[in-house]
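Below is one structure, written out as structure tokens, with a few remarks after it.
Missing here: one protein chain of the complex. Every other protein chain is in place.
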Amino acid sequence: MHIGLIGLGKMGGNMRTRLRAGGIEVTGYDRNPEVSDAASVAEMVAALPAPRTVWVMVPAGKITDSVITELGGLLEPGDLVIDGGNSRFSDDFEHAKELGEKGIDYVDAGVSGGVWGVENGYGLMVGGSAEQVERVMPVFDALRPEGPREEGFVHVGEIGAGHYAKMVHNGIEYAMMQAFAEGFELLEARKDLIKDVPGTFEAWQRGTVVRSWLLDLLVLALKEDPTLAEIEGYVEDSGEGRWTIEEAINNAVAVPTIAASIFARFVSRQEDSPAMKAVAALRNQFGGHSVKSAE
Amino acid sequence: MHIGLIGLGKMGGNMRTRLRAGGIEVTGYDRNPEVSDAASVAEMVAALPAPRTVWVMVPAGKITDSVITELGGLLEPGDLVIDGGNSRFSDDFEHAKELGEKGIDYVDAGVSGGVWGVENGYGLMVGGSAEQVERVMPVFDALRPEGPREEGFVHVGEIGAGHYAKMVHNGIEYAMMQAFAEGFELLEARKDLIKDVPGTFEAWQRGTVVRSWLLDLLVLALKEDPTLAEIEGYVEDSGEGRWTIEEAINNAVAVPTIAASIFARFVSRQEDSPAMKAVAALRNQFGGHSVKSAE
Amino acid sequence: MHIGLIGLGKMGGNMRTRLRAGGIEVTGYDRNPEVSDAASVAEMVAALPAPRTVWVMVPAGKITDSVITELGGLLEPGDLVIDGGNSRFSDDFEHAKELGEKGIDYVDAGVSGGVWGVENGYGLMVGGSAEQVERVMPVFDALRPEGPREEGFVHVGEIGAGHYAKMVHNGIEYAMMQAFAEGFELLEARKDLIKDVPGTFEAWQRGTVVRSWLLDLLVLALKEDPTLAEIEGYVEDSGEGRWTIEEAINNAVAVPTIAASIFARFVSRQEDSPAMKAVAALRNQFGGHSVKSAE
Partner (left out) sequence: MHIGLIGLGKMGGNMRTRLRAGGIEVTGYDRNPEVSDAASVAEMVAALPAPRTVWVMVPAGKITDSVITELGGLLEPGDLVIDGGNSRFSDDFEHAKELGEKGIDYVDAGVSGGVWGVENGYGLMVGGSAEQVERVMPVFDALRPEGPREEGFVHVGEIGAGHYAKMVHNGIEYAMMQAFAEGFELLEARKDLIKDVPGTFEAWQRGTVVRSWLLDLLVLALKEDPTLAEIEGYVEDSGEGRWTIEEAINNAVAVPTIAASIFARFVSRQEDSPAMKAVAALRNQFGGHSVKSAE
């Protein structure tokens, strides 16, 4: 099989490597000519056998929108586009409609695994028709981890279902990370008692209830920097965490741990908190409690 | 009526003023001779008519414990001690027992109102036997606000009930303050749209659902400093907020807003967050996301 | 002054009463002929002196949209529409544009006060140009509470600012209600100690830090039903609470107490919680802990 791949950044570049290792021929395009296999999207499309398959792996939102529109102008009826980026599932409905009007098929794929995916394989959550999903199964089989297909790949439902599942996956991921983070702080807070914080996490890797890949990664991080002294507690968040909260609100689902995780990230990025200024001001007003002066 | 009052700090000093204005004779004692009416607790006790009434208004915990013990050695059977400080309700059981063994009666009183109490009166929540509470009602009447007694005073139950109610009051207070604080940050976040943040709070003082004394105080604070630019978002917490969480846990009561309020205060005091260092480290491990270097 | 008023339900009907009492002539329209002053919107418009002022007080979303569109077809350049309903502030941008293309002016007004507003007056948060806001000030003055204008009315900013401020007001309101609710449960949980829960809330009405209108209302509710035995703990939520969370997410503002409040409402409406089924299932899997069987 021979496919096109647009976007050869940290994720896309690694995926090209894994796809090729898995026997898929890939013509990749990236704006950066140093990593690109083709000079333009048009050139990439021209290199593909019909019916064509193009995997899109670019930032969600406007960039994905414009790539979809560009592909709509270049592809032919019967061709297929897979959006493997971190698009919001509701964007899939628009993308599928836009391409569908030209007879071009569409599949959405949530991809998990980060920089380790090139080696371990990528967890895949896919939305689309059974026929289209079946058609590109060799691509999914090359990307997914070794082992039973159903443990690293799922056809979740119709278009949008793949990205919805990925969004939920990331919401869970946020809360799991926060859970370990709270545990880390609880252990650090009692250094008088806890003499080996990194060793404690390391010892949880086998046998315990919390064993997990995130735990393994925390163990790696603590081996490099046992107190994380060199890292600032400043954490970005991405669209998927935010969308998870919005969907929870839309569907009246309580998500206290996921919300707490994203709020903690917001606060981590503030020089000072307007909210806590207000609390300090209130305490000063009613109780005469002194405030710290900001300068 | 003539009572003793131990502790003439910000609260106790004001209470002495209000008690005297309300016709109660007060002999106050404080370690600070500049504000004290007596040279020692013993001298204060000696000045009181029997049966004596002594109001204790010192910091909760060890200091209150030691004052109770000292009074146990100085007072006589039939005398009465009122602990009006911010003691944990479970401490009342110990104090009542210690004094009770000597025939000295005990009443606990939660007191709310801050620095404004001297003028507005203090909200009072009292625990003890009906007989003892009745006995010192003139003191409570002098301290409580004008208006119907039941709107500023309550005999909540037996010993400990007053401080339990005060603890819950403070838990609610924490969450209300945090609620206004979140609203302040939401308004500040859209300064492009919201041209008058202080005016918005001011306009909520009549007619709206959120009208409250805390709102009035926030309006005062914003009149002094419209963006709270001069105040650091650093907020202490006191025992009562913490005990509220502990009692919630003990009684299996979900208190998400009260807990969120106290957690926000913890974070407000951190230079950097160990927890968020761990999240940043994890993101770096799995996604290759760059971290901010701490220095 | 003579205005039109569309929507004469619980809020609109009361507002007509207060407007008339304040000297504003009102021609009201409602789909329900029993309360309507006019047979149609067109008839209402025809009764108004030019330049006309029409206050819209109908449910947010599609109903407000259609009323705005209908008014666009009936009003003339120089007329003014005020949306006083609970519209999302982002809808104001659309409504103002739609009417503006026809030369019709637009003001948005957040209105707080519930069923008590007819008597107490309504807290008003207004967005629009200074000129237009000034033009309808007699209407605002009739609606707002007695007392200084700035304590019950604010011109928050340009179009949309009024509804944004109202949205934040409601977010705060949610969290304040939840705060009192958690306090209520903490008191109820220790009925062995707390002998007078309604009396405790009543005593907080004067002097304490938590005194507020919501507290007064809780006291009223507890006078009718001291343990709330007759009320089910089932709570709806409206758009404004949800939008507050969405805007918090959009602006990276941590709102843990507001979010907790809305999540508590979601859970309150569930027969059973899918999430907690999953937790029960997990405990059963790893620990052999028995689960309760659902039937």
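For clarity, chains are labelled A, B and C in written order, and residue numbers in each chain start from 1.
The rule is short, and it goes like this: a contact is a pair of C-beta atoms (placed from the backbone, for glycine too) under 8 Å apart; a residue touches a chain by one contact, two chains touch by 3 or more.
These numbers come from a predicted model, not from an experiment.
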| item | value |
| --- | --- |
| Residue among A:Thr17, A:Ser212 or A:Gln270 touching the omitted chain | A:Ser212 |
| Sole contact to the chain not displayed, among B:Arg31, B:Lys195, B:Arg242 or B:Lys292 | B:Arg242 |
| For chain C, residues in touch with the removed chain | 10, 114-116, 177-178, 180-182, 184-185, 188-189, 213-214, 217-218, 220-222, 225, 228-236, 256, 264-265, 267-268, 272-289, 291-294 |
| Hidden partner interface residues of chain A, rising order | 89, 112-114, 117, 120-125, 144-147, 150-158, 160-161, 164-165, 168-173, 175-176, 178-180, 182-183, 185-187, 189-190, 193-196, 199-200, 202-215, 244, 247-248, 251-258, 260-261, 263-264 |
| Contact footprint on chain B, counting only the chain that is left out | 209, 237, 242, 245-246, 249-250, 252-256, 259-260, 262-264, 266-267, 269, 273, 275, 286 |
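Everything that follows uses one rule, which is that only the chains that are shown with their structure count from here on.
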| item | value |
| --- | --- |
| Identity of the chain that, by mean CA position, is farthest from chain B | A |
| Chain whose averaged C-alpha position falls nearest the assembly-wide average | C |
| Chain centre separation in whole Å, for chain B relative to chain A (CA means) | 46 |
| Chain A-chain C separation of Cα centroids, rounded to whole Å | 37 |
| Intercentroid distance (Cα basis), chain C paired with chain B, Å | 32 |
| Junction residues of chain B - those touching two or more other chains | 114, 178, 180, 182, 185, 189, 213-214, 256, 264 |
